[in-house]
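Quick one: the structure is below, and I'll ask about it shortly.
The block that comes next holds subunit A.
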Amino acid sequence: MAITMTPAAEQHVVKHLAHRGHGVGIRLGVKTTGCSGLSYVLEFVDKSDQSDLVVASGEAKLFIDPKSFAFLDGTQLDFVKEGLNEGFEFKNPNVKDECGCGESFHV
Partner candidate 1 sequence: MVLLQISEPGQSPSPHQRRRAAGIDLGTTNSLVASVRSGTPEVLLDADNQYLLPSVVRYNALKESTVGYAAYLQLSTDPLNTLSSVKRFMGRGIQDIKKLGSQMPYELTTQVDGGMPNFKTVAGDVSPVEASAEILKVLVSRSEEALGGTLDGVVLTVPAYFDEAQRQATKDAATLTGVKVLRLLNEPTAAAVAYGLDQGAEGIIAIYDFGGGTFDVSILRLSSGVFQVLATGGDSSLGGDDIDRVVAQWFSEKAGFSDDLSPSLQRELLMSARIAKEELSESIFTEVNVAGWTGVLSREKFNLLINPLVDKTLGCCKRVLRDAKLKASDITNVVMVGGSTRTHLVRQKVADAFHREPLVNIDPDKVVALGAAIQADLLVGNKPDEDMLLLDVIPLSLGLETMGGLMEKIIHRNTTIPIIKSQEFTTFKDGQTAMSVHVLQGERELISDCRSLARFELRGIPPLVAGAAKIQVSFQVDADGLLNVSAKELASGVESRIEVKPSYGLNDKDIARMLQESYGSAKEDMLARALREQQVDARRMREDLLAALKKDGRELLSDTEYSCLELTVRDLDKICDSQSYREISHQIEAASKASEEFAARRMNVSIKKALAGHSLDDMERGI
Partner candidate 2 sequence: MNFSCDYFELFGCPINYKIDLVLLDKRYHELQSKFHPDRYMRESLHEQRLAVQYVSFVNQAYAELKSPLFRAKYLLSLQSINFSDETHIVHDPLFLMEQIELREKLADIRETDQVSVALEKLKEDASLRYTEIQEMFEGQYNKNDFQVAFDSLAKMQFVSKFLDEIERLEEELDDF
């Protein structure tokens, strides 16, 4: 299995990094939220961690901490438009159940 990015996602990651002017890539991860749910981490990376796993996808680099990897294995990061709204979406096969809006989930 692997973690991948669609071309649309890659293009937007590259664009935002270029606009920001600094940073080595973006971080994908999960964090606990309140009760028993998890939520996604999607952040710019200024300094990677030694234990980070690195995925290069074209010009964009993804950093994943090993703890999060277990929950994200097989995930594809996509960039989608829904009406006027647009943004990134984690297509994560590990998710068993998520809240209505998809902001928190269980594995």
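For anyone wondering why these and not others, all candidates are chains of the complex that A comes from, given by their letters.
Criterion: a residue touches a chain if its C-beta (ideal position, glycine included) is under 8 Å from a C-beta of that chain, and two chains touch if they have at least 3 such contacts; residues count from 1.
Small disclaimer: the values here were computed from a predicted structure and weren't measured.
Touch with subunit A in this complex holds for only one of 1 or 2, which is 1. Touching candidate 1 in their complex are the following residues of subunit A: 1-3, 12-13, 15-16, 19-20, 26-27, 29, 31-46, 53-55, 66-67, 69-71, 73, 80, 82-90, 99-104, 107.
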